[in-house]
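All protein chains but one are shown at their positions in the complex.
The first chain written gets the first letter, and so on, giving A, B and C; residue counts start at 1 in each chain.
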Amino acid sequence: MNYVVAAWLSCGAILVAYSARTLRRERSLRRSLAPKDGPRWR
Amino acid sequence: MRYPQASGSSRLTRVLGWSALAALALNTWWGLWLSPPDVVQGQFVRMLYIHPAVATMCYAGFGVCALGSVAWLWPRLRSPRWDRLAVAGAEVGAVFCFATLVTGSIWGRASWGVWWTWDARLTLTAILFALSLGYLALRRSIDNPHSRALASSMVAVLMALTVVVDHYATVWFVTLHQNETLFQPDPTIHGWQLATMLVSFLAFGLVFAWMMVHRYRLEVLEERYEREGFTSALEARRSEALPERRVEVPAR
Amino acid sequence: MWRDALVVAGKDLRVEGRSKVALNQVVPYSLVVLLLFGFAFDQDQPLLVQAAPGLFWLAVLFSGLLAVQRTFSIESADGAADSLRMSGLEPAGIFVGKVVAVAVQLLLLEVFLAVGIVVLFHSRLEGAGLLAASAVLSTTGVAAAGVAYGALSMGTRVRETLLPLLLAPVLAPVVLAATEAWRAALGFSSGDGWRWLGLLAGFTAIYLAGGVLSFGALMEET
Partner (left out) sequence: MPYDLAVRLRSAVALAGRYPLLAGADLDVRTGEILALKGANGAGKTSLLRVIAGLIPLSGGEATVLGLDPTSDARALRRQVGLLGHRNGLYEDLSAEENVRFAARAARPPKGAAREALARLGIRDRLAELPTGKLSAGQRRRVALAALLARRPLLWLLDEPHAGLDAEHRELLDGLLKEVAALGATVVLASHEILTREVLAHRVATVSGGMVLDGLIVDSPVPDAPAIDGPARDGPAAGNMAQPDLEQPSVA
């Protein structure tokens, strides 16, 4: 049974890691782009 | 295209994100607890609720990449959108491909007792993964946006064709892998197992879509970041001109 | 286009003939690779004979990578790439010319390697027809894919390590098909070798056509 759990966890870990990396990069890019333009971005 | 908010999650991604999580939860609940163990495989049948879905998303990713590249190469259709789609597809595809290999080898270890078997589908996925690493490495090594799009879309199309050749090569080479349990004329699974498997496809499909949207948006931001940098680089370059012979460049 | 191809092939082969890099460095390298395989299998004679075709084609793959990097390094030396772009030669002609030059060098190398496996691994070469046909086809395939991807290194400041990473997975089916064809020819496997030839032909056709269409754009400076 632990194989099944191992598969589930590993698959989950890979997907979560990648999504976190993408979100972090996206947020950092936004922060570097956003301030210069200030509020009118809304 | 309106400016995305600074917070980074628009209505679309929020809906997609939450529904994906819900479907994953359902899939986990059904897959691990509710559905009965298989009479033959025992508990290992539960792999059925991850591996095929993840593998399908892997091929979907590379399919999107190939289509995006072909669209970008088509003179009339050419637009940065296709290139962004291609890179999103390739990267998300590569992640799912890696997940497929991991879960596949775990399943192999469980049912055949060995981490890696020379089986047609597993080998093809491994080749696909190596190709995608090459593609992504190529994209990182060219900085001119136009030539990067040009070189990578050509390489993507050539790779897609190579995958077709690989398919025949590996299938002839060894035919060990059990064929698709789901798409058989009379599916050998039914009841709970079938239902859970469908849920798994839905769940990972949503995760795939959510990732694609975010990755696509990331590409848009990177382009804007470069354009931002470009205007300041242009001014810096112009300021190098001999100070006393400064010429007002006629604004076109 | 064919005239330009002949000119480029002639130029490449003459440069190779003068500098003798292929003969003095790539051929010995491939023979050493065979020796290393020998050590890896440590005198397990029956296994070596069985594995000889596979090892042969692996050695060809590694040497092919070297030959492709060599054919593009002569272009980047002294900025010859720019004069090639300015020469007004047909890009498709340049591609075919380079493929012919690399293929000829690889075929020459394969003769040495064949002697190598007969001597080192005691394999008996029969079924010459299938052997030769699959050798020519897969060598052209390796050369076509190599030059097509190699063009990237001419256009961009791509580091040398990228080419093997890009090429190795692409050439995997060629190595597989060529090995299987040779095993069938040498009587090791029951399958009919000619089927693998069809696969090789498909692969080579894809990369020849792909290269002809894309070489012009790939060789541009980025």
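By definition in this document, a contact is a pair of C-beta atoms (placed from the backbone, for glycine too) under 8 Å apart; a residue touches a chain by one contact, two chains touch by 3 or more.
Just so you know, these numbers come straight off a predicted model, no measurement behind them.
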Name every displayed chain that the left-out chain is in contact with. B, C
Full-complex contact with the absent chain, from C:Arg70, C:Arg85, C:Lys98 or C:Arg183: C:Arg85
Given the full complex, what residues of subunit B touch the hidden partner chain? 143-144, 146, 226, 229-230, 233-234, 237-242, 244-245, 247-250, 252
Logged for subunit C, residues touching the omitted partner chain are 4, 7, 11, 14-15, 18-19, 74, 77-89, 91, 216, 220-221
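In the analysis below, only the chains that are shown with their structure count from here on.
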Roughly how far is subunit A from subunit C, centre to centre by C-alpha average, rounded to an integer in Å? 42
I'd like to verify one number: the distance from the centre of subunit A to the centre of subunit B, where each centre is the average of its C-alpha atoms, in whole angstrom. 15
Quick one: subunit B and subunit C, Cα centre-to-centre, how many Å? 31
Could you tell me which residues belong to subunit B and also touch two or more other chains? none
Contacts with 2+ other chains: residues of subunit A: none
Partner subunit A, residues of subunit B touching it in the complex: 3-6, 8, 28, 31-32, 43-44, 46-47, 50-51, 54, 92, 95, 98-99, 102-103, 106-107, 109-110, 207, 210-211, 214-215, 217-218, 221-222, 224-225, 228
So in the complex, which bits of subunit A are touching subunit B? 1, 3-8, 10-11, 14-15, 18-19, 22-23, 25-27, 29-34, 36, 41-42
Interfacial residue positions of subunit C with respect to subunit B in the complex: 148-149, 152, 155-159, 162, 165-166, 168-170, 172-173, 176-177, 180, 191, 195-196, 199, 202-203, 206-207, 210, 214, 217-218, 220, 222
